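Heads up, one of the protein chains got dropped from this complex, but the rest are sitting where they should.
So, chain A:
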Amino acid sequence: MNSVVLLIILSIYLAILFYIAHWAEKNNNSKWTNNPYVYTLSLAVYCTAWTYYGSIGVAADSGLSFLPIYLGPIIIAPSWILILKKIIRISRVNKISSIADFISLRYGNSRFLGAIVTVICLTGIIPYISLQLKAIAETFHIVTKTPINSLIFDDTTTYVAVALALFASYYGTRYVDASEKRKGIVTAVAMESVLKLVFFVTIGVYVTFFVFDGFDDIYQKASLLENFKEKNTIGGLPQAINWFLLCVLSMFAIFLLPRQFQVSVIENNREKHINTAVWLFPLYLLLFNIFVYPIAWGGNILFDGQDVNSDMYSLLIPQFLNNKTLTVLVFLGGFSAAISMIIVSSIGLSTMITNNILIPYNLLGKLKSAETISSKTILNSRKLGIFSLIILSYFIYRYYGLDYNLVSIGMVAFVIISQLAPAFFGALFWRRGSRLGAIYSILIGFVICFFTLIIPYSIGITNSQSTFISNGFLNIELLKPFQLFGLDYLDPIPHALFWSLLFNSVTYFAVSVSFKGNYRERNYAEMFVDINKYITNHENAFIWKGTAYRNDIEKVLIRFLGEERTKRAMNIFNVKYNVDKDIELADARLIKFSENLLTGHIGTASARILISSVVKEEKISLPEVLKILEESKENIIINKKLTETSNELKVITAKLQDANQSLTIKDQQKDEFLDTVTHELRTPITAIRAASEILHDDDEIPDELKKQFLQNIISESDRLNRLIDKILDLEKFETGKQTIYPSQNNLVQTIEKSIEPLQQLIKNKHIIVHVESKSKVNAFYDEDRIVQVVTNLLSNAIKFCPEIDGLITIQIKEKNNFIHTFVQDNGKGINPDDFDVIFDKFYQSTNQNIKKPVGSGLGLAICKQILEYHKGKIWAEQTVKGACIVFTLPKKMVTENL
């Protein structure tokens, strides 16, 4: 393909990325940029050109050994919920902006430690970036079928590198506060992660199903090749140990690589995004690895016997088969993988260089003098840092050639970065870990790496002129770099990892235990290890003694934050800790708060140096610190308990209010009930009294009328009596004094028995009563009581039936062990809201326009009691028209409690 065409495609591609970054930066709160998927995909910056091209090379040359690099992260991913969350919390609270800051802060704001970590990262990562640039350049030349131009400024890939450097330095330094989120970059990286996966899977599917005939076909053809068996055996125990060490190596890498720390910790917006990453990220890695093997062996089959770089199979296969589109897509996928690594790494590294070397060591000008350093200087230094890192890496690639394959350089980087592991994980879990321990452990680990990896790789593993590798340092057998102390069954990478980490951890432990750290270290140890306790008010956990004036501190803050932000921050502080704004003296909390504000801008060590330059600190002894810490821990616990108690009190208060309200309602209901009962009692008495009075006083009353008045007196007396019976009945049921006498009865007969006395009423209102049932349905009940229930339900139904065409339907159905009886009328029905309350004894429908309740409001309450005594139920049901009450009775004796 013509290189101009490819360059145009590349420019369009880069422009799209620019646009996405630009858009995301503007919409940094949109759900498209701020979601767990973008977060997880940005973690996939782990998959670089090494994964994209290198894995295939490894798979083609030595079988499955490409896998451990992905197995490690997959295995460790579930622990993110605990460990990564902790790291994120610590970093957020302390405004940490890089792994160098993280380690340096934990070990007492150590400037030296921050610098060492930075140097380690630079040593490991710069060649790694070179490698990505190399991948871009080489693949560019493969796709365009052009030779690499020996004149650097005539080579088009140089300009690609420059463009990348500009992009990264522009978007990576939008904020002076390096702990701010860079949504633009993250979204672009996530986008690239999608593209590289899609393109890789596309070429995988192409090779497996179009070039060959599925996985089986590739396997069968590959097994005919020589070396197939040899390359695909896992090998005995030594190989297993190699695998194990490589898994450990990649587990460390996923936490410690500056680019991983950047995307997983610094750019994390919400802790809960981790929950998605925990499953989605391993899934992503698995998807990526499915097709590595088929492509690798497909390439081995197609290019059998030819001298071809197996790293480049994924490009060479489509090119060989003349599929131009696919070739370009694969190239773009690899390009994506490479540039996301380059950009994220260079941002992380340049922050470290500025915040952990240049500023604290006064290389940008005197830190303590007001004129020289400003936010602008810092930003420019970071911009320049990113740009020159990328350009430097490109020159390294051009001048040193980097003849190793993609994987080995990456692995060397991993081992170097792993030297941070003991100090880093110790910071999270071990309070005793000290600054000296961390410094010596990292240095010793690095020296061993230097000896076992960097020197041999620099002179060339296969260099026959040097005896360093074959005979050992100074020809001492025990000092062979790849078989140190006679350990001869490990591959160079696991070998180096084993020895360096062994010495590293032992040193860290031994020095930490032997030499106690100072109080500052111990203070931060407490804050790191117990971050969950201090998460809300971590300034409280900071111990500091001395004299400081707010004025001085504010002046320092203004220098880096500006007048307005400083003012705002101070207000926040005053409100958070309820501090009077006119107080002149600063306390420990303000010192820590201000250090935090500065940390994002200039790193932890410099923040500490700056603040201490304007305050007068008194030394505190270690025991004193421990005592204060213990106290503050107790305070925090007490505070927490207080909050809990007050929350409980709130809940109880709410419950009491509820109870009170329901009591009030009950009271009202009781009043209403009493009113109703009084009215009901007084009404017949009134009628009786009036009639009696007339009979008594009036002698001229006609006989017929006299008889009528006497009849009234009798019926009203009966009414009075019935009412009293009902009230007493209910009272007996409610207090459990009632007894029932159930026996086997025919329910159909009982219902007929209940209808009989009501016949007159039914006739008067011209109502049709319809009973649907078998002739005999046996159930177990007290017949008198059920007659009472049916009578009550029928009376209600009769009352509510319309004047014309009244219809009452009674249905009896058997269901399981119960008989269901439905009593339905065609009246105005019951409001569904009232379905439950109509069975309450104080019930009066709130929704009926009848002010006076029909009946005493006791009938249904009594029915309910009776049925509950029978272990049956009663309820109202939704109907098309009219009211429907259903009650159930057991078929047979229910043994318990009758």
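Please note the rule applied: a contact is a pair of C-beta atoms (placed from the backbone, for glycine too) under 8 Å apart; a residue touches a chain by one contact, two chains touch by 3 or more; residues count from 1.
We take it that contacts and distances are computed from a predicted model.
Entry comment: the absent subunit's protein name, as recorded by UniProt, is "Response regulator receiver domain-containing protein", drawn from "Response regulator receiver domain-containing protein", "Acetyl-CoA C-acetyltransferase", "VWFA domain-containing protein" or "3-oxoacyl-ACP reductase". Touching the chain that is not shown, out of A:226, A:307, A:584 or A:697: A:697 (per the contact rule at the top). Contact with the chain not shown here comes from a single listed residue; of A:555, A:627 or A:682, that residue is A:682. Of the options A:709, A:733 or A:780, the residue whose C-beta touches the omitted chain is A:709. Although one chain is not displayed, its contacts with chain A can still be listed: residues 675, 678-679, 682-683, 685-691, 693-694, 697-698, 701, 705, 708-709, 712, 715-716, 849-852, 854.
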